[in-house]
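Quick notes on the structure that follows.
Every protein chain but one is kept in place in this view of the complex.
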Amino acid sequence: MSSPTTTAEAPTAPTARRGRRAGGGLGRYILVRFALIIPTVWILMTVVFFLMRITGDPITAALGGRLTPDQLAERRAAAGYDRPLLVQYLDYLGSVLRGDFGTTYTDNTPVATVLATYGAATAELVVYSVIVALVVGVPLGMVAARFRDRWPDAVLRVGAILGYATPVFFVGLLLKLVFSVQLGWLPVAGRISSRGELTMGRITNPSPSYLLDAIRLGDGGLIVDVLTHAVLPAVALGLLTGGIFLRLVRTNLIGTLEMPYVDSARSRGVSEVRLATRHALRPALIPIVTVMGMQIAMMLGGAVLTETTFEWKGLGYMLAQYMQARDYVAVQGIVMMLAVIVAVSNFIVDVIAALIDPRVRY
Amino acid sequence: MSAAAPHSTPSGGADGTRYAADGTRSAVDGARLEAGARPEADASAARLSIRDLGITFATDGGDVRAVDGVSLDVDPGRILAIVGESGSGKSVTARSILGLLPETATQSGAVLVSGTDVVGLSGARLRAVRGEDVSMVFQEPSSALNPVFPIWWQMGEGLRAHDPKITRKQIRAKAVESLRAVGIPDPEERIDRFPDEFSGGQKQRIMIAMALSLGAELIVADEPTTALDVTVQAEILELLRDVRDRFGTSIIVITHNMGVVADLADEVAVMYAGRIIERADVRELFAHPREEYTRKLLGAVPHLGGDSAWTALSTAEQEAIEAAEPVVVAKDLVIEYPGRLGRPAFRAVHGVDLMIRQGEVYGLVGESGSGKTTIGRTIAGLEKATSGSLRVLGHEMIGISERAFKPVRREIGFVFQDPATSFNPHLTIEECIAEPLVVHERGMSARDRTARVRSLLESVELPGDYARRFPHELSGGQRQRVSLARALVLNPTLLIADEPTSALDVSVQATVLELFRQLQAELGFAALFISHDLAVVDSLAHRIGVLYRGELVESGHGPDVLHRPTHDYTRRLIASLPVPDPVEQAERRRVFQKNWGDRVD
């Protein structure tokens, strides 16, 4: 037989396996998986830091040309950019450990504050889009798997490919053209109308979410205002991810529908619908959840484009603004924060996947 | 069906006579009787009646007729074995009974399950038959159970399908009941566990329990013991027989194993190329096979103790082997696999001593997890030995470097188990066989290599023009011959064969084994022959070693091991191997039952 570490001659005595579910296995898995976040973030941090410093320091990038060489050197010395790279790197690591991701040059705000101010908007957008993606992708993926190779499947697959092939900003443009410009149903851009913003200003301790605040104010018009602004961005970003979810569900469900245990349940009289929705779906969920988690992280990338398209003032929008202003401390800071968020969300997803799968491995 | 045939198995009295015999089980029996209560008229009719069944598959290469004009009857409480080699259509026939054929199949004829024709049946009416009238036990118990649901839930799915109003509590009670009936210990606690937490044999018991819980009067078992070790196989066969005796269940068992047939079946149908070519009572079939194919099939089955390789040698030959130089010497050999992430290392082999002499065939027998493959791989330098001593062709393997071992490699040939994956699909047969020459005989001209390949193909009895073919164009048996050719291309001193015939059909296995025997006699290489099948090993090996959980519990010449085993495990192994003779097997089973009958896995 093949590799002994995988299958060949491991003991199969039930005693060897007993009690693993009781706690040790899962707890251990979560611990190990959690510990893995640290190297992931550290690697990204290091890679991004050194890459961005290869080309020079942020001050020269932001202000070079506008200052005399002497002034520039003075500013660089003041910020510590004249020290050896390694010292700067350790210094950077130290401040990140204290939660300090740097201060932007253009508006002199700590990156952490930028995140606190605009993070909620992005989170809101991602949540809406995930809902759209789940609602579109999962049921349609199940339909495609069920009617595999027949016309519903063909239509859905081509639709999913089309969704993948269309850049989110182009979808945004088309949606705007149709629903805002032509039909005038929905607002063109932004998170809220200017009138709504005034109303919102009345709230004493605003929460990061416009929707929550609107609900707190109990202002029906405001709630509608906030929601209508969210429709197009959420659909633009959600459809893209929905297409990916659809394919994901379809492929994995087709895979598990052919497993012997499905045939085995079928041989006991279980109905086809139940086979697809329970017996095949649950095992298929394990890879689906893992990849979905990864996709949600990837949505942060798509959010940059969506937010720019719809002038949705979130992290992605700000990132694009700072990029245009060549404020690379801000860019680096935001990218690093996002890296942490991605790593943590991947961890959560892996734990969920492990909870679904009784065969916790590791 | 020859209904007049008397019940011949000693344990199988008339239906129902054993119901009250076992006090602890009577509660279950009662419940089962209630659930399975049917009109009197039904019970006397055939449980299954197949009439002129034809099944055709649409494939890339056009229509393929997999089953052709098959007719069968199974009476209540009878066990029918359908036996045949791969491609005979036996599994397809079995699946058609439950309407489990893929969409590309078209059927003709009739399959009457308790009077209902399932051919052309679909939807709710087909589902009503599935599980309740006929249930299926699959070959791979590990993949036939859903890994992410607890056992009771999976059992409940079948129950719920036939009785939507059943409560969770009833399901759990029923699950406990049926698990107890198949001998799973602590069923109350274990119904909440997941399939992964049971051994292979227990999983197969659970599959049978599922069939019982639905009250199926007919169980179709497709190679139910093929994936299991022989000792576990014996227990599962015993369980199936017990189920029949207690509940009057009819069983169709699909198998390629003549031992299983002899052990379990009342009647046998032999299938070949989609047709039933012979059908008879089991004793009749083994004693007087009518068809040429049946005779050949029976002849190809190695019979335990039938032809020992050691007794076949002349005294002079025996003495010559006994006096020959050792090729492999293991002393207190320990092999461990390092544990991952701080887990303790897994010790696959514990302190094994063995010696293989020049020209001797050493047969290593054991079940899965016994460490037999590990030992073979370590001798070939594919794994590292941990401690003790292992000398291969004069080289100590503990701590040897690849560079130092490389010249030794030309003296070792290796034949792998699976003919499907033993060859690089992108290389021709010639390139495959010539690979060792390319590595070790750098000066050899291309023409000489071709000539050598041709002569080897000849000696493994394959046509020379196969050299230009790709592995996939050859059958499994042919590929194993090529594998043998590749192993022998450098005239090695030692050949290691790891289950070389276990993936092959019986008749093919016989020819490959015969070829191996001839070549060994001719070329005189020493060999380590690894197998799970004691009968195969005995027919080939001069000396037999029995491995159990990483320890060599027994070793000696064939007749000594088979007739005077010293270790209890060896005795159990010998007793649990079914022999292809129903009369002898009935007696063996009685012995097995007496000594090991109360064991569960």
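As written, the chains take the letters A and B, and residue 1 is the first residue of each chain.
We adopt the following convention: a contact is a pair of C-beta atoms (placed from the backbone, for glycine too) under 8 Å apart; a residue touches a chain by one contact, two chains touch by 3 or more.
One rule holds in what follows: contacts and distances are computed from a predicted model.
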| item | value |
| --- | --- |
| Identity of the absent chain, which is to be given by its UniProt protein name, from "Stage III sporulation protein AF", "GntR family transcriptional regulator", "Oligopeptide transport system permease protein OppC (TC 3.A.1.5.1)" or "Radical SAM-linked protein" | "Oligopeptide transport system permease protein OppC (TC 3.A.1.5.1)" |
| For the chain not depicted, the shown chains it touches | A, B |
| Among A:112, A:231, A:335 or A:352, the residue in touch with the chain that has been omitted | A:335 |
| Contact partner of the left-out chain, one of B:344, B:425 or B:443 | B:425 |
| Contact residue for the chain not shown (choose from B:373, B:555, B:570 or B:585) | B:373 |
| Hidden partner chain, touching residue among A:32, A:77, A:116 or A:154 | A:154 |
| Subunit B, residues in touch with the chain not shown (by the definition above) | 57-61, 64-66, 85-92, 101-105, 139-140, 142-143, 200, 223, 225-230, 233, 256, 273-274, 367-368, 373, 380-382, 406, 409-410, 412-414, 416-418, 420-427, 435-436, 439-440, 461, 469-478, 483, 486, 499, 502-505, 507-508, 511, 531-533 |
| Interface with the undisplayed chain - residues on subunit A | 1-3, 6-9, 39-41, 43-44, 47-48, 51-52, 54-55, 61, 148-150, 154, 157-158, 161-162, 164-167, 169-170, 173-174, 176-177, 180-181, 188, 254-255, 258, 294, 297-302, 304-305, 308-309, 319-320, 323-324, 326, 328, 331-332, 335, 338-339, 342-343, 346 |
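Everything that follows uses one rule, which is that only the chains that are shown with their structure count from here on.
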| item | value |
| --- | --- |
| Centre-to-centre distance between subunit B and subunit A (centres being mean Cα positions), rounded to whole Å | 49 |
| Contact set on subunit A toward subunit B in their complex | 1, 4-5, 8-14, 17-18, 20-21, 32, 259-271, 274, 278-279, 282-283, 286, 356-359, 362 |
| Partner subunit A, residues of subunit B touching it in the complex | 98, 100, 124, 127-132, 135-136, 138, 140, 143-149, 154, 157-158, 161-162, 193-194, 196-200, 202, 207, 210, 214, 337, 340-341, 346, 348, 368-371, 373-374, 377, 383, 417, 498, 549, 601 |
